[in-house]
Every structure is written in C-alpha cells, then in structure tokens.
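With one protein chain withheld, the remaining protein chains of the complex are depicted in position.
Letters A, B and C name the chains as they come in the text, with residue numbers starting at 1 for each one.
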Amino acid sequence: MPKKTFSPIFLQVPITVIIWSLVGFVLAWLIYSFLYSTPPGGQPTFAALNNIITMFSDSRLFNAVLRTIYYAGVGTAIEVLLGMLVALALVNFISNSTVRFAVLMIFLTPMALSEAIASHTWLMLLTPQGYLNSILRFLGLPAVGWLSESMALTSLILADVWQWTSLPLLLIYAARVSIPQELYEMASLERLSAFKTFRVVTWPYIRNAVVVAALLRFIFMYITIDKILLITFGGPGFATETLGYYIWMQSFSYRNISYAATLSLATLIGATIIAYIFWRMMKR
Amino acid sequence: MKQFLPTIKLVDICKKSNGSLILKNINLEIPNKALYVVLGPPRSGKSALGRIIAGLDTPDTGRILFDDQDVTNLGPVERNVSMVFQDFALYPHLTAFDNIASPLRKLKLLKEEIRKRVLEVAEYLKISHRLTHYPSELSGGEKQRVAIARALVKGAQIIILDEPFIRLDLKIREDMRAELYRLQKDVGVNIILLSSDPIDAMVFSENIAFMQNGEIVQVGNLTELYDDPKNISVARYIGVIEMNFIPAKITQENNRKVLDTEIGKMALPTIPQLLEDEILIGIRPEHIHIGEEDVPSHAGNIFTFEGRVKIAEVIGSETIVHLDVGLAEPIRVLVPTIYKKNPGEVLKATFNMRDLYFFDVSGRFICRGGDILG
Amino acid sequence: MKLSRLLGLIGLAIFGLFIIGPLYITIITAIKNINDVFTIPPKLIPYTDFEPSSEAFDFIFNTRGKYTFITSLIVASTATAIALIPSLLAAYGFSRCPKAAMNDERSFFTLLTLRMVPPFAVVLPIFLYWNQLGLFDTYPALIWTYTVFSVPLAVWLLKGFVDEVPPSIEDAAKVDGYGFLDRLRKFVIPILGPALAATIALVWLFLWNEFLFALKLGGSRVVTYTAYLPQLRVGQRIQWNVLGAIGVLGAIPPLIILILFRKYLIRVYLGR
Partner (left out) sequence: MDDSYVEVVTSLVSIFLDKITKIFKKGKTSIIAVKDVTLEIPEKTFVGLLGPSGCGKTTTLRIIAGLEKPSSGRVYFGDVDVTDWDASKRNVAMVFQFPALYPTLSVYDNIAIPLRASKVSEQDIRRQVLEVSEFLGIKDYLNEKASKLDINLRQKVAIAKVMVRDPSVFILDEPLTVVEPKARLELRAKLKEIQLKLGKSMIYVSHDQSEVMTLSDKIAVMNNGEVLQYDTPENLYNKPRNTFVGWFIGNPGMNFIDCELTEESGRVYLTTAEGFKYDVSFLPNIYDIASSYRKVIFGIRPEHIALSSRGVRVKCLHIERFGSMMILHVEAYGRKIRAKVPQTSQVKVGDEIYIDFNKEKIMLFDPETGKAII
C-alpha cells in the first residue's frame, strides 16, 4: 500500500459539508430562538424560561399531544395487525408464488404514492357530498359526517391505514417467507395444531418484523402532517389538530417564533429517542 | 521490472488486529523457485501473514526482504506479487477473458499483446474454452483456474494462494493439486500455499511451515514434521488421521522400570532420564494393526492390547476402527481395506514400540520409540 | 381445510377492494367533467354512467399545471444527481472502514436520525434561511434542501449495497494494481450496477412525492405538482376532476418504480 494513503475521513467530508450547510443553521436557529425571542423591530430578550412555562401550561398543546398519541397509536395498531393478517393470508392461501407476488404488488401500490395524492383521493371520498356518502345514499343508508368533529380524526386514520398498511405487510411478508420450509414440515410430521404451529414456528420469526414495523409506522405518523394539512386543516375546530399541526400553526399563522422553536426542539428530541430505539432494534 | 525470483525473508513481523496480537514476531525464510506450504488450523494467522507478504497489509513491526531489498512498505504491484483468494474473488461483471486481462490493462499493454498473453495462459490452464463466460456460469474448478490465470498472466514472481481448495469438492481437489504441482514445476515461479488441510502438506511435502496462534511452530519437510514433530499440536495436525495420545506413568515393577498405561504395561529395555514420571505416548493410527495377518517383521518390540469397537468408519477405500480402551478418547486404528464391524465387538490390536512418540506433559516432543530401542 | 381457505381468499378480496377502490375512484374522477363528479346515484362506470371527457387533462396542459410536473422532475432529478456521488463515498466509508473516525456506527446513527426529523419542526428555520439569502421561491433553494434531505436515505441504501460487494474483490483489484479511485470507478460501481439504479430511483421517488418543503419554499415561480394541488382548491368551486388528473399523472412514475425496483423496496426500511 503506497504510504500516502488518505484517511477515511475524506470519504465523509462531502456529505458533511452538504448536511451541515443547512442543518447547522437550523439547529443554531432553533436553539437561539428558544433562548431569545425578538418581537418585530424590538430587542431580543431571554425567553427560555418563559417558553418552558408556557409549554407546560398550554392546554391546547396537551390536547394536541393526546390527539397525536391516539392518531399514531391507533393507526399503527390497525396497520400492523391488518398487515400481519394479510401477509399470513397471502402465504397460506395463495400457493402459486407468481400470483401471490402479483397480488402483493397491487397491495403495495398506495405506499409508492405521495401523501398529497393520497390525501386528495380520500378528500374526494370523505367530503360530505363525496363518493362514500353518495354510495351510502344510493344504497338507501343515511350519509355519514366523515369529516365532522367527532369522526374527522378517525377518518384520517382510515386514510392512513389505506396508504400505509402496505409497510407492515411488506416487512412481515418478507419475514414470513424467510422461514425455512423444514420447520413447517417438522410441525406437520409432529401433528401440531394450526395455533401451536403459529406460536412456535411463525411468531418467533415475524416478531421482529412486527415490532420494527410498529416503530416505523408510529414515528412516521408522529412526524407526518400532510394528510391533516390537506384534508381537514386541523379542523373542524381542533378535532384533528395534532402536535405537528399545532407547531405548523404557531410557526406560520400565529408567528410565535420563539414558542414554535421550543416545541420544534421538543419534537426533534422525541424523534431522536424513537430513532435510537429503532436503531437498537435493528442491531438485534 | 526485472524478472528475478527472490528468496523472501520475514524478520520479527508482528501484527495486531482489533486489540489482539495475531502475528507474534514471525521469522521465516522462504526459498525461491519453490512451492512453500504454510499449514495451520483456521484463524492461526496464515491469511494475515499472506496479506503482509503480498503487500495488502503492512506489519506493525518487523521487515520483509526480497533477497536483500526491503519491501515492507511497497504495495503488491511494486513487489510484483499476486494473490488467489479463498472465494476466487473474480469480478462478477467481467467475462473470464477480461478477468484475466485486468492486470495487463492496468499495465497499459497493447491490446494485441494482452490478447496473446491471456490466450497463452488460458491454454496452459485448460480454460480457453470458457473465456467468454461470466464467473457465475463457471464451475468451482473453472473459477479456480481463471483466478490462477489472472495471477499468472502479469508474470508475478510470487503467487500466494489462500485456502485454494477449500471451496472445491473432493474429486476436483485431487486434479487441482496435481495441476498446481505441474504449474510450479513448469513456470518455476514462487508459490506460497496457505492451507488448513493437512493433505495439502502431504501432497506438496518439500517445504512446510506449521503455524498456530500467530506463531511459527516448526519448519521442515514432511518427513521431518511427520517423524520429529516439535510438539503435540504439530504431531496431531500432520497426518491423514489424528494421532492417538495415551497418558503413561513410569513405575517400578520387580526392580525394573516399566511404562504403565491404560492399555497395559510396556517393558522398555532402558528408560532414559529425560523421561519424567508422567509422560504422554503418541501412536499414529496407520502404525497400529488389527488381527494377525500383517504383523510387522521384527517381532521383538511388539505390543498388543484389546479394545471394544465403538464404530468402524469407512473413509474412501480404508476403514478407521475406533477402539474403546477406557480412555476419554477411543484409539483410532487405520485398516487399509473396507472392514465393517458392529459396535461392541472386542478386537486385538498390535503396534511396534519403535513407532511410538514420547511427549512430556506440557506437550513438548522428547524422542521416538526407535531412539530408545535402537 | 377447504372452508378456511375460502374464507381467507374472501378476506383477501375485501382487502383488495379496499386498496383498489380509492385508486379506481381517482382515475374515473380524472376522466369526468366537473358536473359528473359528485352525483346521486354516483357515476362509477365510464360510458354507461358518464361520458368520459378530457376536460381535466386539457385544463392541466393549457395552464401552468404541466409546468408543475416539469418543476418536480427538475428538482427531484438534480437533487438526486448531486447527492449520489457524495453519498456513495460516505457509504463506502461506513461499509469498509467501520472503525475509522467519522465512519463509525455513531456517525451512521446520526444520519439515521436525520431521516426521522419531523419536517414541520424544521421547515420554518429553512424558510427563513433561504429568505435571508434572498433565494425564496428559487430552484437552488428547493434543490439544495432536497439534496440535504436525500443524503441520509441514499447513504442508508448504498451502505447496504456496498456491504454485499465482497472485500476480496477489492483486494484482487489492489493486487492487479488499481488505486482507490480506479477501484471505485472500474469495480465497485459496475458491480453495484442495478443496486445503484435502485438507489437513484428510490431517492428520486422520495423527492418526487415530497410536499411540505415544496409548499413553503416555493411561491409562484417554483411550484411542484404536490404544492400545486392545494392551489386548485382555492376559489368557489373545487375542480375535483383536475385534482384527480394530477393524482393520476403524479402516480405514474411511483408505480413504474415500484414495479421495476420491487426487490429493493424493503431496503428503504431495513437497509438490507
């Protein structure tokens, strides 16, 4: 090896320059705005303490967090459970592998689409005079207030389930087909019941995929607000105002820059923690 | 690039990898124009040594000399060394022809010159009919030939092969060994063979260095390592089937010193002082005979013992009979024919005490039975 | 045994309907004229329920609609191109020298966290950043932002791919006399081949579908097709059929990429 080898650090310089050219400013700005708030035309005053107090006493924030936990939690649970059922059904009930793969491809199409397209597709379905209600009326059933105050958040979950059940489906299907066939043959040779076969053969292999899928879905529903921004604008009232949407309003509508930065920092820290959990999971 | 075949000297080579010493001051001289086998169990540091000789890695301390030129910090190209890797390392996106030609392209030779030399080497290694195929379409043996051709084509003066046969199945291995032997004799280039298979040491028996835990344990030709192993690990490793070891104590019996072992007492005419009280006797399976037919000639030093058959293991055209004699490990006996026995039968076995090996308790070789019995 | 198989297949069929239904509705809305969109009874089957019309697509091609797709194409492709080589170098570092400084697992983890950054938490500072530079509503602003946010995904995918190129092949190239850049150009990249194409496609797809940054960093001149959608809902009468048409056009590249690179899709999430 010729002596003048350059050290591997050089390999990382290009992306570091690219990333820190923007992320550097973003972090600095967030911390600065959290510490000091500058009213338009005024002098910057120390506001960190004030921001924290406001945060913990902000009931609207508290409700937004609750709604986020409901939205991300329930959404993830449905998507992972439905994804698992469909994955296992695909493998058990469709034996021809080409047909099975074609059906899987169809089921995965929504995840390739952009959130914007999916949001407008579901806007057409959920809007009061939309397709869902017109079909219901056509069948003689009463129309449903899909985007009404009580139903709006659940309808958003339905839209997200439609687009993202495909992710747990993909991960669990991949885990399921990686199970060596000998284990199922051994189970049939030993005359194990269907439930017992699931418990001792299938579950141990797909458990990791289920957990990883749940983590991924939870964090993506926590950090994505596209559907809320495009279908319900956080409404009606505060019915679908999640944490993300609240920060969006603080940033761009109410222009409480310093408070918005505080909340943004908090969510960034939350995201990093979940990413760390995901990283530990991935290493196992 | 003058064509000379240097002798390779390794002086006090040490190498650490993630914290632990994998090469402990290696001193070795590899003669030129020879096929040199570095033998040792897996993870004994052979590959690390090979990479250092090739110039892919540099040692932490120590120097490498080609004749008397210090090449420690030179790369594989400047040393004109090439290497054949365990997984053949063929470029999957290039045809066999381009794989072999790749070192020549780097030397910016004329297209016509490259073509001539590649065809010549491919012809020699009987692979010219497969040059247009991609590595994924080649068989194990063919991949091996392309890898060797690539190493040969640029006229490297030293070729290092890292476990070349481990990926080939049994029947192909025999042919490839004969091929390598012929290649070294015809081309006369230095070949260093890193291997964990004792059979390689047996086939290429002129120069062998036995390595273990990053150290060179013994250097010599096959008969030296076979007849006078430095310690138990060499004795155990060299040989078609692993040597048997029997613990023994020197005791007094009607005022004569006798070797007391699990399989009986051995009356030796003289017991040299160098034998402490507790020793370890080694006897090779091929030196033990079962049944009466082929008892060796000079019957004087014959020792017979009995054992219960644990299993009669057929290997190729020979059989290894495992006799349980009450020791932790059964005694292995090599019978040169197909010799089927069911577990449980009691058999008589004999060996000539001249063939014994004596080791001290720490495993260091003391002497052979022949040295005592004269 | 037969019954459970039947029930299973029916279940799959229902799920299939749940997936295909909304897609079908988007397509038929795109080929309706505005009055046929919401009617009772619903018009679901072309030619029998309604006369398909190209009203929506004509609208797009006669107005600035088509420029939004071109903008999306330019922004996504340029950002992917810029991010590719730096990401490949970094991925090579993470894969081949995991012990070296800045190439170790901890730095790889910081890249992973960038993928989990909530967009809504950083869009304001980025908006102000480009404003202060006087680059609001310009191509470089959006392209550079997309480049920064595509690097983590690109490195994540490429690291998985470089791991699968056996190191012994590079050793063989070293023995043949090839230096670092030659090894990368003549061996690592060609061997990656289809994997490289998959990375480009998947990163491009991620940028083609982006919405939040496009909405806030673009104004009137730089408008991607995703940012154009909300603009169609201003005004008294929402042009549902145009929304459907844009949805259909915007879905074509993702579906092509999904089919072409289906084998690699799982790597976006698992890295291997």
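One rule holds for everything that comes next: a contact is a pair of C-beta atoms (placed from the backbone, for glycine too) under 8 Å apart; a residue touches a chain by one contact, two chains touch by 3 or more.
The structure presented is a predicted model; accordingly, all values stated were derived computationally and were not measured.
Among the displayed chains, contact with the absent chain in the complete complex occurs for A, B. Residue B:H287 is the one among B:R130, B:H287 or B:R354 that touches the chain missing from this view. The residue touching the chain not shown here, chosen from B:I100, B:V203, B:I232 or B:I372, is B:V203. When the omitted chain is restored, the residue from A:S95, A:S188 or A:S253 that touches it is A:S188.
One chain is missing from the display, and on chain B it is touched by residues 170-171, 174, 177-178, 181-182, 202-203, 205, 222, 226, 239-240, 284, 286-287, 310-317, 322, 334, 336-338, 340, 342-343. Hidden from this view is one chain, which touches chain A at 180, 182-183, 185-186, 188-193, 196, 200-201, 203-205.
In this text, only the chains that are shown with their structure count from here on.
Rounded to whole angstrom units, the spacing between the C-alpha centres of chain B and chain C is 56.
Distance between chain centres (mean CA atoms), chain A to chain B: 58 Å. Residue numbers of chain B whose C-beta contacts span two or more other chains: 56, 75. Of all residues in chain A, those touching 2 or more other chains are 1, listed in ascending order. The residues of chain C lying in touch with chain B in their complex are 99, 166, 168-169, 171-178, 182, 187, 190-191, 193. Interface residues of chain A, counted against chain C in their complex, comprise 1, 5, 7-9, 11-12, 14-16, 18-19, 21-23, 25-26, 29-30, 33, 82, 85-86, 89-90, 92-94, 103, 105-110, 112-117, 120-125, 129-131, 134-135, 137-138, 162, 167, 170-171, 174, 212, 216, 219, 222-226, 229-230, 244-245, 247-248, 251-252, 257, 260-261, 263-265, 267-268, 271-272, 274-276, 278-279, 282. Against chain A, the residues of chain C that register as touching in their complex are 5, 8-9, 11-12, 15-16, 18-20, 22-23, 25-26, 29, 37-42, 82-83, 85-87, 89-90, 92-93, 96-97, 100-103, 107, 109, 112-126, 128-129, 144-145, 147-148, 151, 155, 174, 180, 205, 208-212, 215-216, 226, 229-230, 240, 243-244, 246-247, 250-251, 254-255, 257-259, 262, 265-266, 269-271.
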